[in-house]
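All protein chains but one are shown in place.
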Amino acid sequence: MTLSLLHQILDYSNRSNPYPLYEELRKTPVYREDGGPYVVSTYYEIRSLFHDPRISSDTRNRTGSAADPLGGDSHEEAALPPSFLKLDPPEHDRLRRMTNRPFGPPHSPHRVDGMRPELREIITGLIDGISDPSRFDLVEEVSYPFPVTVICRLLGVPREDEARFHVWADTLAASLDPDPDADSADRGKVANEARMQLGMYLAGLIEERRKNPGDDMLSQLATAKGEDGPMTTMELLSTAALLLIAGHETTVNLITNGMLTLLRHPDVLKRLRREPGLAVPLVEELLRYEPPVQLVPQRTTLAEIEIRGVTIPKGSPVWLVLAAGNRDPQRFKDPDRFDPDRPDVQHLGLGSGIHSCFGAPLARLETQFALSELARRLEKPRLIEDPPPYRQNAVLRGPRQLHIACDGIRP
Amino acid sequence: MVRIAVDLNRCQGYAQCAFLAPETFAMHGEEALLYNPEVDEAHREKLLQAAAACPVQAILVDAVDVPAKAVSGGR
Partner (left out) sequence: MGGDGTLDRLKRKGRIVVVGASLAGLRAAETLRDKGFAGSLTLVGDEPYEPYDRPPLSKGVLLGKASADRTALPRLRNVDAKWRLGVAATGLDMGARRVRLADGDEVPYDRLLIATGVRARPWPHEGEGALDGVIVLRTRDDSAALSRMLAAGPRRVLVIGAGFTGSEIASACRERGHHVTVAERAAAPLVGALGGVVGAVAAELQREHGVDLRTGVMVTALDGDAAGRVRSAQLSDGSSVRADVVIVSLGATRNTEWLYGSGLGAGPRGIACDAGCRAFDIRGIVTDDIYAAGDVARCPHPLFGYQFLTLEHWGNAVAQAEIAAHNMLSESVDRVPHMEVPSFWSSQFGINIKSVGVPSMGTEILITQGSLESRRFVGVYGYQGRVIGAVGFDSARWLPFYQEQIEAAAPFPPEFSTVDRRTDGQRPVDADFPDPSVPTHGPTVTLSGYAPDDRRMTFVPAH
């Protein structure tokens, strides 16, 4: 049986290299197969849609659940209200503004910049602690614990509870996937359960932070007195869950994809060792070349819109395939080449428009620190397995493990 | 000193610069950007991080050092 193009993209066997399929997809910039979502894969069209006010992020605007046979995610709303990721203005703007208050400018301009020493200390500790340089799993020893430790400190979530929320976070991340093969209702139930548990866990923490507020974001969100007033408890739970999951599930892939890409481009790895500043443009190119969020499957048209001659009716689900747009030859010369010197890298890797990645500055710094330190300290690193085994997830795509061998760890 | 200018036509207030190089860039309200057009050499590294992170590539940074004497007054 031949699978349809969308099924092939979602099919696990193609996880290690979906790019030829994306190339196929781009031949039809607005692609649709039998009653499914409208899939947009070319750079300029995706960029336009990110700024198009006729596109909603709130899946409740879809007409009829049958409109999305490849798997919707409407069930998840039951346990907690939707986070700002899945809301439109003005609710989105209000919640994001309030969440930003203890995180970034204008109110907290030094929060992320001030984390630099801490980031350096954490990554140094993790690389120091690599158990067996002759064979180790980068995901387990560096890429996963690094962003998780950071998000826990930032939010004020005890690191030792990680084992508990790790499972919930994974389940919820998996639920983002429009997986055609799993039983949708079943998956919804599981995700809902995970959301409920995570919500209850966070509710306990927030209760504690209200009594004993610290410098962390949860404390500040729980006790906020900005012009928008405080968040409701339910809003706070949704927001905290979003930050925890996003901090968990995306940067880990960016770092792992980054090291994998470097090991496949030894010349660049060598350069990075000599020139740590290269990490800055390199991470931008990485966000283009191997974006941690491959596609955004939850947009909906609020009006009939026409793109590239295709009319999309009101209420239709629209997918934006960022990873395909990032390799659109109409926008990027020689798009399949990984080139950290590429000028003008305006990638789609962190989205664009009002929903552009909330944690972007942190993700950038973490990945810059991680890759430059790994390049500097690992002696003659080699891939043990190429391609490595991938996680199931097609949306948040990345290796499940990345086994590396090296001759030693430099101080 | 490094000279910079921001093309505020392009700027959409993503604030990446203000996160990464707060000595040079600041948000004024939710969306408006204020910046210091002359950046101390000590902040060059962070400035380059900010310029690279700008999602709309709006930050223009000196590509050449122009010695002051290259610019002479009239007679």
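Should a chain be cited, it is by its letter among A and B, assigned in written order, with residues numbered from 1 in that chain.
Methods note: a contact is a pair of C-beta atoms (placed from the backbone, for glycine too) under 8 Å apart; a residue touches a chain by one contact, two chains touch by 3 or more.
Bear in mind the structure is a predicted one, so any value in this text is a computation, not a measurement.
Engineer: With the missing chain put back, one of A:20, A:35 or A:89 would touch it. Which one?
Structural biologist: Of the listed residues, the one touching the omitted chain is A:89.
Engineer: Just the residue numbers, please: which parts of subunit A touch the chain that's not shown?
Structural biologist: Touching the chain left out of view, subunit A contributes residues 47-48, 51-56, 88-90, 93, 302-305, 352-354, 356.
Engineer: Over the whole complex, note the residues of subunit B touching the chain we left out.
Structural biologist: Counting over the whole complex, subunit B touches the hidden chain at residues 1-5, 7-9, 11-13, 26, 28-38, 60-64, 66, 70-75.
Definition applied: only the chains that are shown with their structure count from here on.
Engineer: Which bits of subunit A are touching subunit B when the two form their complex?
Structural biologist: Those residues of subunit A that touch subunit B are 97, 104-106, 109-110, 112-113, 277, 280-281, 284, 344, 346, 350, 352, 356, 360-361, 364-365, 368.
Engineer: For the complex, give me every residue of subunit B touching subunit A.
Structural biologist: The touching residues are 14-16, 18-22, 26-30, 45-46, 48-49, 52-53, 55-57.
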